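Complex shown without one protein chain; remaining protein chains in place.
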Amino acid sequence: MYFGSDNWAGAHPAIAQSLVTHAGGFAAAYGTSELDRKVERLFSEIFERDVAVFFVGTGTAANSLALTAADRPGGIAFCHREAHVAEDECGAPEYFMGGSRLYCVDGPLGRIDPANLEAAFARYEPASVHMGRPSAVTITQATEIGTIYEVDQIRQIAEITHARGLPLHMDGARFANAMVKLGVSPAEMTWKAGVDMLSFGATKNGCWCAEALVFFHPDKTADFPYMRKRAAQLFSKTRFVSAQLEAYFENGLWLDMAHNANAMAARLADAFRNAPATRLAWEPQANEVFPVMKADLAAKLKQAGVVFYDWPQPHGMAPLGDDEVLGRFVASFATTPDDVDAVARLLG
Amino acid sequence: MYFGSDNWAGAHPAIAQSLVTHAGGFAAAYGTSELDRKVERLFSEIFERDVAVFFVGTGTAANSLALTAADRPGGIAFCHREAHVAEDECGAPEYFMGGSRLYCVDGPLGRIDPANLEAAFARYEPASVHMGRPSAVTITQATEIGTIYEVDQIRQIAEITHARGLPLHMDGARFANAMVKLGVSPAEMTWKAGVDMLSFGATKNGCWCAEALVFFHPDKTADFPYMRKRAAQLFSKTRFVSAQLEAYFENGLWLDMAHNANAMAARLADAFRNAPATRLAWEPQANEVFPVMKADLAAKLKQAGVVFYDWPQPHGMAPLGDDEVLGRFVASFATTPDDVDAVARLLG
Amino acid sequence: MYFGSDNWAGAHPAIAQSLVTHAGGFAAAYGTSELDRKVERLFSEIFERDVAVFFVGTGTAANSLALTAADRPGGIAFCHREAHVAEDECGAPEYFMGGSRLYCVDGPLGRIDPANLEAAFARYEPASVHMGRPSAVTITQATEIGTIYEVDQIRQIAEITHARGLPLHMDGARFANAMVKLGVSPAEMTWKAGVDMLSFGATKNGCWCAEALVFFHPDKTADFPYMRKRAAQLFSKTRFVSAQLEAYFENGLWLDMAHNANAMAARLADAFRNAPATRLAWEPQANEVFPVMKADLAAKLKQAGVVFYDWPQPHGMAPLGDDEVLGRFVASFATTPDDVDAVARLLG
Partner (left out) sequence: MYFGSDNWAGAHPAIAQSLVTHAGGFAAAYGTSELDRKVERLFSEIFERDVAVFFVGTGTAANSLALTAADRPGGIAFCHREAHVAEDECGAPEYFMGGSRLYCVDGPLGRIDPANLEAAFARYEPASVHMGRPSAVTITQATEIGTIYEVDQIRQIAEITHARGLPLHMDGARFANAMVKLGVSPAEMTWKAGVDMLSFGATKNGCWCAEALVFFHPDKTADFPYMRKRAAQLFSKTRFVSAQLEAYFENGLWLDMAHNANAMAARLADAFRNAPATRLAWEPQANEVFPVMKADLAAKLKQAGVVFYDWPQPHGMAPLGDDEVLGRFVASFATTPDDVDAVARLLG
């Protein structure tokens, strides 16, 4: 009963098999093979627009390089206070930007509050050399606490961002989970709503290692190949990424996997909702469930072999009771109803 | 007839298959799974010593992080003038070190000349805050031009380096090719000869993507996990690397693959040696061959579909004739005698 | 009537004169002259302890290099949310640290609240490679809003900091103003209370350009000369700084100047306290006064030639009325009672 994270799952058999299929023969290295080109075209088709796609090794790399691409001297990138870039990347964005900084904006349920974002921008107006200057905004979709920005909410953030001439980045480590929940197209959730750069994550959703940085304005990426290479993120045998993504997109596999993860999370949420001694800290919208449990129940679950993480309370959340803990349970493409029901039975 | 680089080959079937085998089930992420631990122990066995092993995404990352681990303010890392870190990594070492620099040392046949290294160190003695100060030495084994340091040559470089209290790093992008040529053990070619850090490359030798940074003094790596994470080089599903390496080491597969690559390079070298209008620029020692050809022969080869690269002349090499070009041909685990013989026939 | 900042004043005549006195003759450069050594010894006398002193060009440099000296990979330096390092240095600390970050802690009246600092540390316990790790704490004395840490408050912060094995830095851009207000010795306000590094600012208090970074543990500064030089902060003719500081310390000139600045601020505060349409946002403790004024009064002052800045409201301050503004008035060594009284008359 593994709900530690979606990256505790391995790879979907079709994706692993694609690596076998493409293992033979010779192909140009460093992203220039025919298969690489084919997968790049797939991205443009899927997003209904010419896009520039760059594979990188980790979601952290995609996020950090996106913010670096948008950076300028004295730059400040705005993110939610509990964003992955701020909380879980050991300073990689700042390290890659070479000293520019993140500014954390609050907002309920893991989403940047537009009024707070406006207020944060206002602090930097008029421009002052002492304070530095905004460079970008980044949102996480789905958020770090398993909620989702509605398309209109994305658009609202984008308008505030674009009004300052700045780009909007989306950390899509759980892109597919959010998209299938909203029931919109990739284009609708991104550039049609004002997103300029996307960290497209496929690793958490059934790949071994497949992360891509997607630019919706390919004409602005002349410097980017150098940024990626000097950050040691240019793979030599890029077809090992392309092969995964080819299978990922084939016959809607990526959507099926995201649907399963979300459905298993919903099933698990029901279990917590109905159990006597637990409640949901907030409504899950993608593949993550955050229940509040009595501490002894949490201990009992762990003893029974249920893997999940204790989670720090988000800023602004009402304090827990003394004997309560907040847990995080993540479902993946590989989670089964049996996995969920086994947990449910333990909730009594 | 693909001799562009050893990274034009894909993955050995056994390695791709291992990724299928390990695709199912759940396992701890970020390098803490049982398989990860098992492969770490394999490294200690293979190197006959407790080592600390960190997987990263690219050889460039391994090299850059090794030099970063050894760096200090005002630091200067010494390398050969044609080293990969200096010529082919787009400044990644300097980028990761945050401003420290490389100092290029000359030497014939791709190897740092010990006397030149001594002289280079002497420039920085006594220490001066204006000049900066040495931080590390890095050698490439096999070198960028397909030659090899004998064990005694490594030891000599190590002694000069250690005399200054500095660590010696080995860029082992083609580690196995060098080792099987020398007929020594992993330990003999590394820590027993004075190497302190090793970029252990397996990608070029039949893996999809498997690079590891090996520290022979594990007690000095307390900071390293943070260095790797902030450089966006910590994979989540690390078992995708471990699975490759498990197969790589099994039954000596890695040695067999390196033997094949070297043998095919030797076979190709014979062809150039015996052909009327070509000669070897120097004797190949691993899996790379550098022939000097008449320009029209080179053109003919390319037209016939032989993939190889024109190569810039190393510093200090006698100038080519006006109608001559220097080529680089790289053999890999996947190169066959037929591939080589097809080239040989074209040499007339 | 110039209250824009204490750096709108020039230099005390005795300090300018000292630069004339020392202009002749030859002396070793880069901090090694006899005068440099003499002034270094003065610091050790003044602080009643062997200290290591490094001159730098700006307070920003002193702060940024102090945090760099304390940094480690994945490092996080803790400061008050309105600290100068966070608000007014254009990211210099992060730039110099090469990517490490600041974490802002709240607290009333410009001071870090110890409970908040404990809570901030607790977020990083146990250590996690994803979150990064604390590297230092920095406090500002006097604070950015003209308040002062009592010695016991410094000690409390130091204890929390040292309990994690971390160093405490003090940004002393207005060191003398705080010290004379507290009526304690330099030692009492620093290392005796647990301060490990001090940005000793003399520029704002009557020098032309004289900033020093003082380390109270000189044995830990072996790397620092390289950090300073690579940051382009090593002056060649260091005696131009030493000459200023020699005069600064002579006959307690520095204390007299700070006393004057504080007294003039107190006189101005009285004027605001007693004026009909103004109030003090909080009690000034050093040489800065923050009155809340009706907007039309502020406009009237400006029209009359009074130079001061509108100031953004600190976080947590009760909102101003619609027609109110917050002003900042700074007195300096050069401010006279006449300057103050001229403002007072305008307040009606």
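Note that the chains take the letters A, B and C in the order they are written out, and that residue 1 is the start of every chain.
We adopt the following convention: a contact is a pair of C-beta atoms (placed from the backbone, for glycine too) under 8 Å apart; a residue touches a chain by one contact, two chains touch by 3 or more.
Here the structure is a predicted model, which means the values were calculated and not measured.
Colleague: Give the residue, chosen from B:14, B:42, B:131 or B:263, that touches the chain omitted from the document.
Modeller: B:131
Colleague: May I ask you to list the residues on chain C that touch the chain which is not drawn?
Modeller: These residues touch the chain not displayed: 2, 4-5, 7-13, 15-17, 19-20, 22-30, 56-61, 64, 89-92, 95-96, 98, 203-204, 208-209, 226, 229-237, 239-240, 307, 334.
Colleague: Just checking the interface: what residues of chain A touch the absent partner chain?
Modeller: Residues of chain A in touch with the missing chain: 30, 72-74, 98-99, 129-130, 132-133, 223-230, 234.
Colleague: Which residues does chain B use to touch the chain missing from this display?
Modeller: Listed in rising order, the touching residues are 74-76, 87-92, 94-102, 123, 129-132, 312.
One rule holds for everything that comes next: only the chains that are shown with their structure count from here on.
Colleague: In whole angstrom, what separates the CA-based centres of chain B and chain C?
Modeller: Roughly 50 Å, centre to centre.
Colleague: Send over the residues of chain B in touch with two or more other chains.
Modeller: Residue numbers touching two or more other chains: 30, 98, 226, 229-230, 234.
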